[in-house]
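This report concerns only the one structure given below.
With one protein chain removed, the remaining protein chains of the complex are shown where they sit.
So, chain A:
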Amino acid sequence: MSSDSDAATDGGHATGTSATTTADAATTDYLDAEVNLLSPSTPFMRDHLRIIWTGFAIWFVAVFGPVTLTAIAPGPMTTQMPLIGFPLHYFLMAIGAPTTGLLLSYWYVRKRDALDEKYGIEHPTGGEAE
């Protein structure tokens, strides 16, 4: 993840954070910042989208990678794996992909929580909220 000053220089919109070095949700007016998946306009969204696209890239490889490799190189991909006996492609699809999806989800939610902390955001829980 890059530093905040980095993030502040490539924004096309005045968000109020460019002058400060700390990224703080309180100084940004999110209702004035355009929402566009391809051109994030606040430091928070830039940080968030960096996580999203990283996860998406890994996800894409885990989902479509094994089947595509199997189509390209059926020989190596159908080799029987030692110990567990699966052909490699079968293992990567039946067990690899769902597990990758689960681990990625866990990773993303952890990252997103860390982002909340960076921007000083606290979520109401259970009975605390009135």
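The definition used in the following text is that a contact is a pair of C-beta atoms (placed from the backbone, for glycine too) under 8 Å apart; a residue touches a chain by one contact, two chains touch by 3 or more; residues count from 1.
Keep in mind that, in the parts below, contacts and distances are computed from a predicted model.
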Given "Acetyl-CoA decarbonylase/synthase complex subunit alpha", "Hydrogenase", "Fumarate hydratase class I, aerobic" or "Cation acetate symporter", the protein name in the UniProt record of the chain not shown would be "Cation acetate symporter"
Chain A residues touching the omitted chain (full complex): 25, 30-37, 44-45, 48, 52, 55-56, 59, 62-64, 67-68, 70-71, 74, 77-78, 80-81, 84-87, 89-91, 93-95, 97-102, 104-106, 108-109, 112-113, 115-116, 119, 121-126, 129
